[in-house]
Structure formats: C-alpha cells, structure tokens
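Missing here is one protein chain; the remaining ones are kept as they sit in the complex.
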Amino acid sequence: MAKNADRITELRVEGITKRFPGTLACDAISLRVGEGEALALVGENGAGKTTLMNILMGLYQPDEGKIFINGSPVRFRTPNDAYAAGIGMVHQHFMLVPNMTVAENVALGSAELRGRFRLNLGAARARIRQISERYGLAVLPDAYVWQLSVGEQQRVELVKTLCFGAKFLILDEPTSALTPQETDELIALLSRMTADMPLIFISHKLAEVKALSNKVTILRAGRVAFSGDTADHSSADLAALMTGHEVKLPCNECADGCGETLLAVRDLKVRSDRGHYALDGASLEVRAGEILGLAGVSGNGQRELADALAGLRSAESGSIALAGTELSGLAPRQIIGAGMGYIPEDRQTEGIVPSFSVSENLTLKDFASPRFAAGPFLRLKAADANAAELKKRYDIRCPSTATPAGSLSGGNIQKVILARELARGPKALVAVYPTRGLDMGAEEFIHKRLLELRCEGVAVLLISEELDELMNLSDRIAVIYKGRILATIPAQEATRARLGALMAGLREEEGATA
Amino acid sequence: MNLLLVLQNILAIGVPFSVALLLAALGEMFNQRAGVFNLGCEGIMAMGAFLGFLPSFLLKGGALAPWAPAIGIACAALAGVLLGLLFGLVTVSFRAPQGIAGIGLQMLGWGTAGTLSRHFVGGVTGIPGIDAWPIPGLSKIPFLGPILFSMTPFGYFGFLMVPISWYVLFKTPWGLKVRAVGTHPRAADTMGTNVARTRYQALMLGGAMAGLAGAYLSLAQAKMFADDIVAGRGFIAVALVYFGRWHPLYILGGSLLFSIAQSFQLAIQVLGIDFPYEFAVMLPYVLVILVLAFAKNSRLRGPAELGKPYNREKRV
Partner (left out) sequence: MNRTYRTLYSAAIILAAAAAAVGIGALVLMAIGVSVPETYRVILTEPFKDMYGITEILVRTVPLILVGLGIAISFRSGILNIGAEGQMQIGILAATAVALALPNLPKWLLLPLVLLAGALGGALWGSIAGLLKARLGVNEILSTVMLNYIAAQLHGFLLRGPMIDPAELQVGSGTPQSMRLPKAAWLDRILTGYRLHWGLAIALGLAVIVYFLMWRTTWGFRMRAAGAEAKAARYAGIRVESCLAAAMILAGAFAGLAGAIEVTGVHRRAIEGVSAGYGFSGIVVALFGGLHPAGIVPSAFFFGLLLIGADMTQRALSVPANMVLVLQGAVILSIVSAKTWLNDPYARDKAVRKMAALFGGGRK
C-alpha cells in the first residue's frame, strides 16, 4: 500500500494483462501519468480502456502486471484499496444508488463520514458543501439520485469521488451522456482540476482529447499502439493511430431516392415504467429508401418509442402506421408479420436467446412458418441449411451453427440478429443503438448493410447517440427531447452544434415540426 | 359483552402467534434488502424449532432445566447463522439461482430436523417451555392487558425487534450498506462496500432470526416439537416481506393480520361452530395468495437487484 502522501505525483502501470473468456482485453499495457498531467486514453470500443481502468480501481484483478504509485508498488484487491491509495473514478455508468440521497451515497463510500454505529449524515453533507464550493459544482445533498437529470448525476458522481479524498482521478467517457454545452463546462472544470491532481481521461471524442489532455495514449486491441504529447499530433493523426489505418466509414452518398412514407408515427403518447409520459405526442415519418436518424440524449423517450414500435409497450394515444397498416394495439407477432424488422438495444438479452444455438436464433421469428415447420413439427434440417447459408452470407464467425449464440462476440451476435432480420425482407427496420460497444470492423459492416437496405427501398429508423454515425448514414435527422420530436432536419444541414442545441432542448425558430 | 370477550380471547391468542412470523419475516427482510431471496427460511425455522426444543427435552427434571430454554434459543440462533452461511456459500459465492436453492435449503433443514428428532426424541413430547410473564400493572389494563402485556419474554423480544430492525436498516452504516447492495451492488462495490460480505452478514442475521422464530414456535407457542410444526410459516414470512414492502412496520401489520386470521380458526373450533376446520386451516394460505395477487406492483419499490447474483468480474 502506498504511503498516505498528500499528493500522487506519479502513477505507473507496467505490463498489465487481463483475459476474459475468448478475448484478451488488456495485453501487457504500460503507461505513466505524472504531476499536473492529464492523460487521454483513447481507443475504439473494445480496445481495453475500461477494463484497464477497472483494474486500476481494484474492481478486476489483473492476470499479470504491476501498478506503482509514487514509485512504490501497490496491489488493489478491492475498490477500497484503490480509494485508500487516493484513486477516484468517475464511471461511465454512474455508480450511484438511485433510491438513496446524494449524502447517503457519499456516506456509503466513506467510513469516516458516516459514523461507526449510528448513521450520521451531517459530516457527509458538510463535505459535499465544502467540495461543491471549492470546485463550483452545485449539488443538493438531500436530493434523491433518481430525481436528478443525467447532467446532475454526472456532477454528483464527480463530487462523490472528490468527497472520498481522491488525489488522482480516472474519468471513463464522462461526456458520453452530456449535451455539447454540458460537455464544454465539464472540460473547462477538469482543466482547472489538473493543477490539483493528475487525471486519466477516457474518450473517443478527439476534440475533447485535444482540449483537455497534454498527453495521449492510444490503445488498440488491448495493446498500447501509441504514446506521446497531445500537442504534437493533429486529430486526424490520432484518428489514424486509433484504428490502425485510415478509416473511412461508409457514408450516405447516393442520391435521394426516397419514395412515399412507409412508417408513420403520429402524436404518440406512451408511458414509461415510472408512469409519466415518456413519449408525449411524438410524430415522425420514414419514407421508403430513407434512413431517418433519431438523435437525442438517452432517456428522452427513445427506449419507449422503440418498445412501442415493437408492440411491447402500448400506446396511450396516437398511431403507428406501416405501409398503411395501423400497428398500434397489435401484438408483437402481428407487427412482425406486417413487415417490421427490429434490431433491439440489448443484443445479449433482447436480440438473441443466449442459450439457443446460432441456428435456432436465426429462425427465432420464423420457426413456425412453413419453411421451418411441417405442421407442428420443426424442420431442423431446413433450419440448419438456412443457418449455414446466412453464416456464409453475413460472415458470422462461429465454430458451428450449433454453438450457443450467447458465446459469440458482440459483433457476431449483432450479425446473427442482422442476418435474421434482413433475411425476412422487412418493409421497415428499426435499429436501436446498433453499433454500441462494437469494434470498428463490425461497425463498418453494419453501416454498409443499413445503407444497402436503404437502396433496396426499406424505411430505416436509426436510433443512436453517436452524432457521427447519424450524420454519416441518415438522410434526415430527427431530434427527440423529453418525449417530443423537437425538429427534423436534412442531414446535409445538420452540424454538431445545431444538433447539440436541439438535444439540449433549445427549440429552433424554423424547421421545428414537433 | 360476551362478544368483546371472544374478541379479546382471539386477539390474546393471535397477537402472540404473530411473533414467529414477525421474527422470520424481519430476518427475511434483511436478506431481501441485501438482494437475496431466501426461501430456505422454512427449513431454518424447522431446525430452530427442533434445537430450541431439544435442551428442554434432554434436561427435563435435571438441575440445568431452568437454563434449558436459554440454551435452546442460543442453539437455534447459531444453527440459523450456520444455515445462513451455507445459503450464502451457494447463492452469493457460487451465484446459484436463489429460488431453487432456497427449496433445497428448506428440504435440508426440514429433513435434518425430522431425522434428528426421530432419533433423539421419538414421538411428540411436551416440554415446560417458556412461561408467560405478565407485566405488572400493564397486564391489568382491561382488554389490552391480556392481549399485549401477558406474553412470554420471548414474545416481547419479538415485538421489540420491529423498532430495532427499523433502526438498524435506516439509521446505521450497516443498514445503508445492506440497502445499497440490494439496489445497485456494483455502485456499492466501487464505493468500497464488500458486496459478498454484506450479503453474507445479512443472511447470517436473517438466518439467526429465522432460527429464533422456530425456537419461539417450539418453546413459547406449542411447547413441543413435531416434524410439521412450522407448517409453511417460513413461506408465509417470505410472502409477508413482499406484502410489507420491505419495511418493518408494514411487516408487523402483515404478521398480525395473518396470525389473527389463524386464531380465528382456533376460535371456530373452540366455540363449536359447525364449519369444517380444514377450511379454517386453509384461511391463512388463501390469504397469502390473495395478498400476493393484489400487492403485485410492489416490486417496483423493492430492492432492484433482488434475486440476482453479483459478479464483480463480469464485464458490463
């Protein structure tokens, strides 16, 4: 254990290796952060950034490698050890207990702030006030976490970490759920904090990397691909280093071939699990041969819209029409039958049955059709032949089509889902965060397929929070905010700033169709 | 006036009846608040009932006889702790599905209590048990006195556990940890709370309380032991936790409701009302089903991660 020095002047990691079933998440990674430095850790999804940080937090045990603080070796068996050594982490998915107050959350993490036998929240409240004044982070100690907005929770997460006495900060994609304006504020704050404590900052947004960090380390497939000073390299250089080659994700370049409206949602009102209107009169139209992107900070009704389109959440009022057929009120089975394709948000549990074979998963929606069943009996041979063909056509990498689908990598699972949906020849396709957490190769594959679908005249609704993905693929982009479509703008006219303002709920004078 | 007396008698039986349910349900509340659904409660109660009974049986008439109930209570609590540990091993460390593991623990506890009792005791035998200890003065209050202040010390202890449980759950650092690991274990883990240890502790406490609940049945309520002495009270206790929305006060209300329903059944027999007693016995079980059917949405307020094992090393 490191001595309780006042400051952490150096954090060094040497040869960290961590394996997960089937993957090598970190492969002999070494890096160093010194006093006054902000290290940006960049890399694609799945490059091993989060795994490395979870090792630094004592959440995962490394299979090999060592960590040094101020020159002396440390070993973190639990997150407690890491805290004791002065390391604090702001997680991408906030580590806050939602049904507790901010003060209770802080008390949970700090033995000295909560008292021994009697819970004393006074000390926690005082510490919260002290930290919020010092860094200008307004936080109400007695608010329940679940009542706070995403931006506020982000602030609480940071304050919480500082309350625990962090002397070194790790931030895992801290801006991923923020609007562009909130992002700017956070970056400014973090730059000020660098003077007090070194920090590691994970991101794949190169603009932020340039703005905040003075050193950058790029991870690729679990290895350090590059380390150097941020100032010496342009964003374009970094992007190339990140992926290992010049990346050119496919773009929506062919001419506007849109036909008539295929999928139309009008004045849809849907309640969330908590009972309020998550969709509050949303309307949008997707035409044949068009990709409509739906942008928005997550939690603004995307989930409920997707559920309603799948028939899994009933609409209070309003209509959903696919090629003239009214879908609201229909069962999922009927909606599928009407020609709706669907790529669900959580591929592991919504897109596939993990314990079923690849072959079974590929017939999950058609197992009772004459093609795969003779009367009540399954035609297993037909299903296997179908699987063999789709495996080839969609380049699904699996030992055999009898392998349980849950054991495949994320990219291959997504290919299984895509193969199943596209082979059914849908009229419209709803894709919910289709590339989230996938590597660049899989992302490229999926983008290509979506563009092909567009050319075949399918109406595609792409729900995503990656602005680049939306701007590259879409014909038009709709922005959802608090359950309403604030505006729908042609993709050529969309800029990050304009979309950012809309995502933050700033209504435009023109183009507002909500 | 006569009716009032009948009511007084029903309540004077029903209120002490609730202690076993109350202790078991409060223990289960700690388990579930920590995220573990322990259906083995029934089996732990059976062991508690047997071990609570055994010293009184073995030491009957001996010099140590006055101490026998205390020894029995200690043994029952200890057995509960050990069975709680075993359940923790299976569901927390090995991350086995909790529902079916609970049924396994129930069979194990029930079977062990039955096997040991047949061997050491043989048939059904009575014991002196714990005597009622009317509180001087208070027990003389008309109507309420015989109901609330004429119980055994064990009974008073059971009711005292309601405020104690409330305090522990909401006003101590440990209670904070328990609530956190049941709702968002990963967050609790990143903030330095050992999820497995906290769940083990909750299971040990819950086990001890279920063991005590069993001992109450054999020592204070029935004053004897039979294989089926628990008769589903462990399962009813689990249902009461749902019904009571994971809160000690509501759980107290639920326990009283059920035990008073049970004492009605006795009243029917004693008063010689012509009503098949089998249907009267059914009453509490039917009530559980009805309660579960109408408390269906309470899940939203319960611990979010109830029933889900936590694996720190799992990739999220």
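Just so it is clear, A and B label the chains in written order, and each chain counts residues from 1 on its own.
Definition applied: a residue touches a chain if its C-beta (ideal position, glycine included) is under 8 Å from a C-beta of that chain, and two chains touch if they have at least 3 such contacts.
All figures in this text were calculated on a predicted structure; none of them were measured in a lab.
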**Study point:** Residue among A:Asp346, A:Asp395 or A:Glu493 touching the omitted chain
**Key:** A:Asp346
**Study point:** Contact partner of the left-out chain, one of B:Trp67, B:Phe94, B:Phe143 or B:Phe170
**Key:** B:Phe94
**Study point:** Touch list for chain A against the chain that is not drawn
**Key:** 19-22, 63, 310, 312, 331-337, 342, 344, 346, 349-356, 360, 364-365, 367-368, 373, 376-378, 380, 407
Practice item. With the missing chain put back, which residues of chain B would touch it? List them for me. Key: 39, 43, 86, 89-90, 94-97, 99-112, 114-116, 118-120, 227, 231-232, 235-236, 238-239, 242, 276, 278-279, 281-282, 285-286, 288-289, 292-294, 296, 299, 309, 313-314
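Note that in this section only the chains that are shown with their structure count from here on.
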Review point. From the C-alpha centre of chain A to that of chain B, how far is it in Å?
Key: 44
**Study point:** Interfacial residue positions of chain B with respect to chain A in the complex
**Key:** 170-173, 175-177, 179-180, 183-184, 186-194, 300, 304, 312-313, 315-316
Practice item. Quick one: which bits of chain A touch chain B in the complex? Just the residue numbers, please. Key: 20, 51, 57, 59-61, 78-80, 83, 89, 91, 93-100, 104-105, 107-111, 114-119, 160, 164, 273
